[in-house]
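So the structure is just underneath, and the comments pick up after that.
Note that one protein chain of the assembly has been removed; the remaining protein chains are unaltered in position.
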Amino acid sequence: MMLKNNKLRSVCLASLLALGIQQGAQAQISDNVVKIGVLTDMSGPYSDFSGKGSVTATQMAISDFEKKYHPKFKIEMISADHQDKADITSDKARQWFDREHVDMITDLVSSTAGLSAMKVAKEKNKIVIITGAGSSKITNAGCNDVTVLYVYDTYATGQGTAKAVVKQGGKTWFFLTADYVFGHSLETDATKAIKLAGGQVLGSVSHPFPSRDLSSYLLKAQASGAQVIGLANAGDDTINSIKQAAEFGVTPKQHLAALLIFISDVHSVGLKQTQGMYLTTGFYWDRTPETRAFSKRYFNVMQKMPSMNQAGVYSAVMHYLEAVQATGSDDTKTVMTEMKKTPINDFYAHNGHIREDGRMVYDMYLAQVKKPSESKYPWDYYQILATIPAEEAFQPLSESTCPLVKK
Amino acid sequence: MRIAIYLILLIIGAVLPHFVYPVLLMKILCFAIFACAFNLLLGFSGLLSFGHAAFFGGAAYVSGYLIKNLELPTEVAIIGGVLSAALMGWLVGILAIRRQGIYFAMVTLALAQMVYFICLEAPITGGEDGMQGIPRGSFLGLSLKDDLTLYYVIFTGFILAFLIIYRTIHSPFGQVLKAIRENESRAISLGYDVPKYKLLAFVISAAFAGFAGILKMLVFNFATLTDVHWHMSGDVVLMTIFGGIGTILGPVVGSSIIITLEDQLTDSAGDMVTVIMGVIFVVCVLIFRKGIVGESVALYQRMLGRKNLPQVK
Partner (left out) sequence: MIEIFGVPLMALYSQLMLGLVNGSFYALLSLGLAVIFGMLNIINFAHGALYMMGAFCAWMLLSLFNVGYFGALIIAPIILGLIGILIERFLLKWLYQVDHLYGLLLTFGLALIFEGYFRSKFGVSGETYDVPDLLDGPVNLGFMVIPKYRLWVIFLSLVVCLLTWFVIEKTRLGSYLRAATENPKLTQAFGINVPLMVMLTYGFGVALAGLAGVMAAPIYQVSPLMGSHLIIIVFAVVVIGGMGSIMGAIVSGLGLGIVEGLTKVFYPPLSSTVVFIIMALVLIVRPAGLFGREK
């Protein structure tokens, strides 16, 4: 009797389990629609390297996916401007998750926007793939299990550039640092890397953010006699630093290394003043036949070449949709597990995979801006000097302060 | 009549979160408090401050710091934040009231910009990222985690702030302020210590602006640079003018409409939002100076006046 009872119990349990598994295996896509939200900066300081271009890239990814897989589910996309404001971002994210039944939000350009959206996503248990923002906080103290940081972070661009430049012979450094958290963290990360690589930091000067006139700081950098001037700032400040460095004859005697710069910035300043500058990027349109193929299609729509963010959005959306296709589910945990399990190798990322802290690691590239005379055709801007292997490009997990990382 | 309007509004406010998205409503309420505080200054004392974002955002940062870094209870943080806003108001006030009119506006703007730079560069504020992940905690034993609970707490806070501001306006103190607004030299010759009155009005206004900022921080769990940026100071001016300067309900109406509009526009107009706000600003200033409430009251009085002519003022 006892035995029978036990057996009965196990049969019950087994059937229950089977039921559970079956339910999990059934195409669990709510309403049979996968909805992707592109929350981006349409007009602000970051719109040039994300914005409408990111929307275009997402549309391209969706239509390519549909052509390739003929999925049984429908894919929809909505987009909005987060204006780089935390409250608008979290407002929109909440509304999208609650009412529009959005399954995944991507882009999110400023770190304010990224950090606030990932908090909402955690609360609502939905996925966020950040391709725009690059604060290291996202995968450190602020990390969570529903967020992927796909394209770059200040650690990778700052530290990557610094290490690589020292290797190229730029041993002595002077920093021009934007006087707020972002600038200082860029400087700290880069300084660490320089010292490790055997370089030397001669000094640094903090400038207010934003600064129109950086010439007096540049004169200090000039007086320091450093071989390399590290620009630990972003956007307009970087652009102004570059222009004024050329004006005061700081360059080309001393080299500039921008710790964070996008191809759209180089495009707007022009090669004359940016030539010789080192930078780290995850993507350059003219690197391989595959990147060229994608970029030319993109160019036909946008009349601009894609930045690493815009190309990254395409890759991220594709990776997400493929995970949905493979699991037949849009359940957050199922899809996240699949995305983290599957390596990423496409035109954008090589040797890519998503770590437990949410960081997508892949090969980055050290580039130098060409001289105007070397530029043969429009947008022929970078010379790729070296590949920074995935393991070296990003902050090692052992240094991460993310609680999800098991140590 | 007036009581009937207020009762209806009260009922609407109590029921609305069951139909409309509560977070949006809370945002509206916070800005309504902000605009009411601002209106106390502009509408009833005639002082145009272009730096109220400093108190709004500054207090949010202070409260956020008290909750997040010092782990103080929410009640204490709210009080601390309001006091800090009052203190900032006092500091800015003693400088700004030395000048009048346009100078007053420029001085407040410049001093607020200084607060902005401090919030940007100080190590504890998180710079561009802002102060993120500030927990809501609980209020008088009530957990604020749920949006609806928080809504009713904020709604109560709004009613409280509204009543206090209303009382202030109708008190003898408020009457003196109005006298100063109408004719400053006459108020001086009547023996009123005008600077003292102006300063007190400024401090009260700053304190309530801070209160509004703290509530907004609790709703969204963060304080960011947007809250201290001069655009925010401009927004509150717009809300007040749009609703009706110097009317009791104007700021509430103005903030409701502007915030709802902004919310709707982010989807459809995208990057043209600033332009649309600018156009509203210009139109208000040119042909709509009394604002929605002001114009409605004027219309109502005209209709009333036509019916029984002798009562025309």
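When the chains are written out, they are named A and B in that same order, and each has its own residue count from 1.
As a convention for this text, a residue touches a chain if its C-beta (ideal position, glycine included) is under 8 Å from a C-beta of that chain, and two chains touch if they have at least 3 such contacts.
Note that the structure is a prediction, hence the values are computed from the model and not measured.
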Contacts of the hidden chain among displayed chains: A, B
Contacting the left-out chain in the complete assembly, out of A:Thr161, A:Asn240, A:Gln310 or A:Ser400: A:Asn240
Residue among B:Val219, B:Met277 or B:Ile292 that touches the chain left out of view: B:Met277
Given A:Tyr152, A:Phe174, A:Tyr217 or A:Tyr320, the one touching the chain that is not displayed: A:Tyr217
Residue, one of A:Phe73, A:Phe248 or A:Trp379, that touches the chain absent here: A:Phe248
Residues from chain A at the interface with the omitted partner, ascending: 42-48, 179, 205-208, 210, 212-213, 215-217, 219-220, 223, 235-236, 239-240, 243-244, 247-249, 264-265, 268-270, 272-273
Where the missing chain touches chain B, by residue: 48, 95-96, 98-99, 101-103, 105-107, 109-111, 113-114, 117-118, 121, 230, 234, 237, 241, 270-275, 277-282, 284-286, 289
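Heads up, the rule we're going with is that only the chains that are shown with their structure count from here on.
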Residue numbers on chain A that touch chain B, as the complex places them: 42-43, 47, 80-81, 83, 85-88, 90-92, 94-95, 98-99, 110-112, 115-116, 119, 135, 137, 142, 179-182, 208-209
Chain A-touching residues of chain B, taken from the complex the two chains share: 21, 23-24, 27, 117, 120-121, 123, 126-130, 132-133, 216, 220-222, 224-226, 263, 266-267, 270-271, 273-274
